[in-house]
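With one protein chain held back, the other chains of the complex are shown just where they sit.
By written order: A, B, C, D and E. Residues from 1 in each chain.
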Amino acid sequence: MTPGTPPLVGQIIDLALEEDLGRGDVTTRLCVPPNAKSEGRVIAKQDLVVCGLDIFEAVMKRVDPDTEIEIMVADGDRIEKGTLMAMAKGRTASLLMAERVALNFLQRICGTATMTRTFVDAIPENCSVRLVDTRKTTPGLRYLERAAVLVGGGNNHRVDLGGGILIKENHIRAAGSITAAVTNCKQQGPHPLRVEVEVTSQEEVNEALAAGADVIMLDNMSNPEMAQAVKLIGGRALVEASGGVNLQTVAGIARTGVDIISVGAFTHSAPAADISFLIN
Amino acid sequence: MTPGTPPLVGQIIDLALEEDLGRGDVTTRLCVPPNAKSEGRVIAKQDLVVCGLDIFEAVMKRVDPDTEIEIMVADGDRIEKGTLMAMAKGRTASLLMAERVALNFLQRICGTATMTRTFVDAIPENCSVRLVDTRKTTPGLRYLERAAVLVGGGNNHRVDLGGGILIKENHIRAAGSITAAVTNCKQQGPHPLRVEVEVTSQEEVNEALAAGADVIMLDNMSNPEMAQAVKLIGGRALVEASGGVNLQTVAGIARTGVDIISVGAFTHSAPAADISFLIN
Amino acid sequence: MTPGTPPLVGQIIDLALEEDLGRGDVTTRLCVPPNAKSEGRVIAKQDLVVCGLDIFEAVMKRVDPDTEIEIMVADGDRIEKGTLMAMAKGRTASLLMAERVALNFLQRICGTATMTRTFVDAIPENCSVRLVDTRKTTPGLRYLERAAVLVGGGNNHRVDLGGGILIKENHIRAAGSITAAVTNCKQQGPHPLRVEVEVTSQEEVNEALAAGADVIMLDNMSNPEMAQAVKLIGGRALVEASGGVNLQTVAGIARTGVDIISVGAFTHSAPAADISFLIN
Amino acid sequence: MTPGTPPLVGQIIDLALEEDLGRGDVTTRLCVPPNAKSEGRVIAKQDLVVCGLDIFEAVMKRVDPDTEIEIMVADGDRIEKGTLMAMAKGRTASLLMAERVALNFLQRICGTATMTRTFVDAIPENCSVRLVDTRKTTPGLRYLERAAVLVGGGNNHRVDLGGGILIKENHIRAAGSITAAVTNCKQQGPHPLRVEVEVTSQEEVNEALAAGADVIMLDNMSNPEMAQAVKLIGGRALVEASGGVNLQTVAGIARTGVDIISVGAFTHSAPAADISFLIN
Amino acid sequence: MTPGTPPLVGQIIDLALEEDLGRGDVTTRLCVPPNAKSEGRVIAKQDLVVCGLDIFEAVMKRVDPDTEIEIMVADGDRIEKGTLMAMAKGRTASLLMAERVALNFLQRICGTATMTRTFVDAIPENCSVRLVDTRKTTPGLRYLERAAVLVGGGNNHRVDLGGGILIKENHIRAAGSITAAVTNCKQQGPHPLRVEVEVTSQEEVNEALAAGADVIMLDNMSNPEMAQAVKLIGGRALVEASGGVNLQTVAGIARTGVDIISVGAFTHSAPAADISFLIN
Partner (left out) sequence: MTPGTPPLVGQIIDLALEEDLGRGDVTTRLCVPPNAKSEGRVIAKQDLVVCGLDIFEAVMKRVDPDTEIEIMVADGDRIEKGTLMAMAKGRTASLLMAERVALNFLQRICGTATMTRTFVDAIPENCSVRLVDTRKTTPGLRYLERAAVLVGGGNNHRVDLGGGILIKENHIRAAGSITAAVTNCKQQGPHPLRVEVEVTSQEEVNEALAAGADVIMLDNMSNPEMAQAVKLIGGRALVEASGGVNLQTVAGIARTGVDIISVGAFTHSAPAADISFLIN
């Protein structure tokens, strides 16, 4: 795997193999001679953005360290339907036993990268907005999905509840006011973290600015409201748009001048990319 | 959780909590008094099929055993946008820390159940076909996703590589022929398992039948080919259709008379259901 | 390890090493120079059926990747007392630290393969019955023990509660009748699974047949009763004999004409095979 | 579970449940209404020594915390075939899903306790010898098996490679001599541990004594040789007999006057005790 | 445990119990009747800052859920030698088996809180500097140690390599210049994170400011240099002092006007607080 991939990714791979192969592969045992050798080709069955072939390889080698993988495309490449993405060479039985799990990872990761790229491509050229992910990730796959968002041309929001300060409506209510919440966080929050606060009106924008918020999240505002807020903020804080973002709306939101648009769909609703593994 | 839920589900919950809450929730620590109490409502933001509120509850209670959950709807219920699905009562901080992970599970599981139901509803009334899942599940979530398929009105294909015999093209090639592969499996496979074999032509259907296959999978055949195969098989084996199944095609495939249609999308491409957690 | 061995087997190896070596080997530390080298021989101290030398090797290499193993015999070989099974070459300290755990696995696995072979050999030549294992396996060792049963010439029953349908007395009572239980399972069970039902009388055999059971388990019947049932069933379902199976009774049971005999003893009561590791 | 049971025991229980129930119980799902209630009785089907009902209970409650267990007999009780050992009350489905795993633990643990008791009972009345276990335990079950040996009237040898010093032939050869090995261990070993050394002749007994060994293990000596060694040692060290111990030989070995007899069979070859779980 | 404590803390508790109690407590088994009851008192044997009694309680209850803990002091309290911190009531054996591990956690956590408090108290009154921890934490204990720093009056630096941007000398060299490194991070880093950069001279301070750094870390500068840098920066970025911080130097560093002082010793060199557990 890519150097620096955290140990947890190895654990999720093991878990997925245990789910599928934990009781052995009865069909392969009965049909495939243990030392028969084959070659398999990973083929894109749709246009897609490449991501995660290192995980595909890791799964293949976890099942059989003797399997050799040759990777033909690089993370971030936009490839067309029919492109050969990688070759796997080794024991036929090993290829068959690893295939499904290796694809289950690859298809999801490419799916997320591909959807992200589609959104990024929908942004008008002159907008410098960044599209970011959310914490709406698949349980166990946050590290991989966030990496896929980067590969697809997006950017990352906070990694977890400890990796960013984001004051939402409930925090505000509990703290008493935007002012109180932002002030607490400015004074006592870890200094490596900016203070972001969610607002729903221009009055709240003003209060957030006055309290010193570093980032202001506009929650479910209309485009005109957002444009007005951007103007009001005037560069004194970063501005994030949140809510109601889809392929139809993203360009319009970008044109409001916000700096950041967060898109839950990247990680919670990207369909798996269509990819085949053909053994011959 | 529902009695009999395997320990692994608890592990995935822990893993997801570790991903999100493993470094603490800095915003909540700074804004919410530790003993403030609140009530949160789980609300459907779209029409959906209910599934997995026991997991939602399990996540909530894992973060804080004192949180109380009241569940208003049952697995399998079709509910409308706006329906109150559950209430959670407890420490505000606990609700906020658990919210995202609990929803990440719930939205995915409801998403799978809902998509399954949509497909099932698309089957013409007089067709007794069953729609089944595949092994194209999310790493770590196979148990939960298969349960969601059942709740959505679908059925399950083999649970893993050891829970069913499915002879595919590569197995056939390795064994030498359909006849050889099926015979091996009939003679040496565990007796609790039926022998299913993938075919691509009427000739292969004949060979599979002659060899004694219990189930015949028609791989990427056209509807007329499938109808012809069903007729040819004449009840001597179960017939499964595979490949190219989507909401537009499923009714037509069902009308060919196949017994089973397998749908990868249930588990690899269901968008998350839109569900909110509103704390007051 | 053999390609395709699931990750859990590696975990059980780690667990067993942790149990024995987790606090270090104080005697070896005090007596053996760290770089002394030796060769050890794995010797059968009884006639046995070989199984699991790949696990022996995996344990040895987990303790010290530099240890080299040469395996002289193959899974399934029937060897005589005194046969050299494998050689291990490496640091003396590493051999001593790994020895006990490596043998604990090997002796158990060979023990299961050997007992299975003894039963299989007791089957009269003209009987085509298959001897199968049960779920009465050692906690944590199911995968390895089931593989050993195959190596010993036996076959596998269902791998777990999800890998087969087996309707027992309590299921029948809960469902209301054999007919109800079998019908439910035929209609709603995953299609890759046959429907097996346990019966205790000829009447129940008839009911099971009428309901469409694929496999009928004769529970604790006498041999004449079983012979009668086999006749009654007449090939319309597979027939499994269960209960009271031991080396004295297995031939008689086989002669009743049943297709399958399940033997709990393979996995719950096989004595460890006597195997030594001699370092020189 | 009994207070102080280490966390690992909970992990092995989870592992065993995952092996059997990890893919759900398809038969129970299809036949048993989720809220049907039953009562099950744990019955001894042979005379046995009771051990491990706390683990049986722990498995049952892990599957369903609502299941109630009433335990009728105590660890160490010798009970007759037919004795009611425990009652379980709760959801029928939960009882059925937990039954096999709970019994797999209980039968093994009772089997070890029972075999130990049989050996202990074979010791002549006037012999004060203690029968001890070895490190030849089942991977993952060392803690439970050692407890069962105590319950059966035996005693424990060292718990692992760090919980005792036992100088064997290979250590002696590596250290250069018995004298060198024993001296090293006496001088540098952790003071809580006695120094035990394996010998094969009277000359080695003398050398071990002179070097200050606390315990002398007589390896595969004949009874007369052992008697002579005991006399020679004359209480200056504890004496352990090892090798060739079975039910036929144990009394004779005990009469040689050794203090300790180690028996591998307790943990590597005890057949599972025959115990049923009857649900009504 | 405190609501929201992540699952990993439970795992470390289990690990520590496995280390100490995994082979049982032989002394307690031999000396203490299983149902004897006692009361134990947790007593401070030195002046200290309280932290982590919830973990003490969690360890006690993990060994025996029937043990009852009453906590007399609160996190952050400064207590004197001799103060009763908590009472534990339950089975004597359970208290003895849990005691050491429970104290091992408590003493370390109080040690970190106490050392932090000592440093905080050394800060001159009119300095508003915050003292923060580093990533120099004990493997496995980062969450607990960071919490202890807060309780002791300190603050947290970035939680991990993903929870903050900190450009050090090697990053600068790899990126080519401070300007390049800061610019990259400003443009592409996750927006919730500030950009901090380490500098070693006034020239570098200027470059960092020009590039837009949010936080400037002064690495191993003398106090006059730091004072000069603070002046130069003039509030345009937060200023962190790093290196050579100890109880003797911290006040002087604080007087230079830096905003933040990071102290590795809090988590890598705090001696365990002296705390006893007295059972009567």
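Quick notes on this structure:
Note that a residue touches a chain if its C-beta (ideal position, glycine included) is under 8 Å from a C-beta of that chain, and two chains touch if they have at least 3 such contacts.
The structure displayed is predicted, hence computed values, not measured ones.
Interface note for the absent chain: among C:8, C:21 or C:241, the touching residue is C:21.
Only one residue in the set D:1, D:87, D:127 or D:193 touches the chain that does not appear here, and it is D:193.
In the complete complex, the residue from C:9, C:55, C:79 or C:97 that touches the missing chain is C:97.
In the complete assembly, the contact with the undisplayed chain comes from E:165, out of E:73, E:165, E:230 or E:260. Taking the whole complex into account, chain A touches the unshown chain at residues 3-4, 6-8, 143, 146-147, 159-160, 163. Taking the whole complex into account, chain E touches the unshown chain at residues 8, 12-13, 15-16, 19-28, 30-33, 36, 38, 92, 96-97, 100-101, 103-105, 107-108, 111, 135-143, 160-168, 170-172, 174-175, 181, 184-185, 188-190, 193, 264-265, 268-269, 271-272, 279. Touch with the hidden chain on the side of chain C covers residues 14-15, 17-18, 21-25, 28, 62-64, 66, 91, 93-94, 97.
The rule is simple: only the chains that are shown with their structure count from here on.
Copies chain D and chain E of the same sequence differ in orientation by 120 degrees, per CA superposition (steps of 5).
Annotation for chain E: residues touching 2 or more other chains are 22, 159, 163.
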